[in-house]
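One chain of protein is taken out of this complex; the other chains stay put.
We just call them A and B in the order they show up, numbering each chain from 1.
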Amino acid sequence: MEYLALIYSDERRWDEATDAERAAGYEKYVEFANAARAAGVLVGGEELASTRSATTVRIREGEQLVTDGPYAEAKEALGGYFLLDCPSFDDALDWAARIPAVETGAVEVRPVHVDEEA
Amino acid sequence: MKYALLVYSDQSSWEGVDEEEAARRRAESMPRWVTLFEEMGKADPSSEGRELVAASEAKVVRMVDGERVVTDGPFAETKEMIGGLFLTDLPDLDEAIRIAALVPAAEYGSLEIRPIVEM
Partner (left out) sequence: MTVSLEATFREEWPRAVAILTRVLGDLSLAEDAVQDAFATALERWPRDGVPRSPGAWIVATARNGAIDRIRRERTFARKAEMLARLQDLSDDPDADVSSIPDERLALLFTCCHPALAVEARVALTLREVAGLATPEIARAFLVPEPTLAQRLVRAKRRVRETGIPFRVPPDHLLPDRLPDVLRVLYLVFNEGYAATSGAELVRRELCAEAIRLAKLLCVLMPDEPEAFGLLALLLLQDSRREARSGRDGELVLLADQDRSLWDRAAIDEGLRVLDRAEAMRRPGPYQLQAAIAAGHAEGTDPSVIAVLYGALEQFEPTPVVRLNRAVAVALAGDLEGGLALLDALEGLDGYSYLPAARADLLRRLGRAEEAAVAYRDALALTENAAERRFLAHRLEEVTASTSW
């Protein structure tokens, strides 16, 4: 079953990190991805550009409203995700706990909705 | 450019909704979903998306003082929650806006467009 691991972290920390710190950070994510792939649980994953590059779209009363910025400003922003295929929610949580962001931020795990007919 | 389209909506209106009502709501928005998938597929045949179960069923994992801590519920305590996302490769932001506006939730929720960082 598929689970989405949403990665939340403080963007400012990343902005203020040195090149070396960032390289080390990426290294940890690569390690995680490799391990998940080897175990056959990695379906996909992406890093999202910072909320500085976010654009929000709404339609209200037939009018399209485009605004600069994310849906909501928050201290910790969504920075990326991994899509995992695991036998159970607990297994997905075990994997999520290995995502580097859990140290300084948080990872939200949500089952992917499956239609009744599927 | 690869974009993630994050679908935000107020899920409180789904709380306590029975299967029949849920099915009725889905059927009602089905034509808009069909249009969305058609247009997204035309723009980028490799587009992908996932709908998520209710935010109330989420769990959040953190490391606190070396200990794994799991809490029930979504990470963000906001009025609108992420209900799904799409990943699609489009020529520019105007196209991303056009596709995002076709997502049914755009009419009562919010669609956040975020570029993907390509390695």
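Please note the rule applied: a contact is a pair of C-beta atoms (placed from the backbone, for glycine too) under 8 Å apart; a residue touches a chain by one contact, two chains touch by 3 or more.
Everything numeric in this text was worked out from a predicted model, so none of it was measured.
Every visible chain touched by the undisplayed chain in the complete complex is listed here: A, B. The residue from B:Leu5, B:Ala55, B:Ala96 or B:Leu111 that touches the chain not shown here is B:Ala96. Within the full complex, the residue among A:Ala36, A:Ala49, A:Leu93 or A:Val107 touching the omitted chain is A:Ala49.
The hidden chain makes contact, of the residues A:Ala33, A:Val66 or A:Ala97, with A:Val66. Mapped onto subunit A, the interface with the missing chain covers residues 49, 52-53, 55, 64, 66-69.
Annotation for subunit B: contacts to the undisplayed chain at residues 1, 3, 90-94, 96-97, 113, 115.
The working rule: only the chains that are shown with their structure count from here on.
If each chain is reduced to the centroid of its CA atoms, subunit A and subunit B end up 13 Å from each other. By the touch criterion stated above, subunit A contacts subunit B in their complex at residues 2, 4, 6, 8, 44, 46-49, 51, 53-60, 64, 66, 70-72, 74, 76, 78, 81, 83, 89, 93, 96-97, 99, 102-103, 105-113. Contact residues of subunit B toward subunit A in the complex are 2, 4, 6, 8, 48, 50-53, 55, 57-63, 68, 70, 74-76, 78, 80, 82, 84-85, 87, 93, 96-97, 100-101, 106-107, 109-117, 119.
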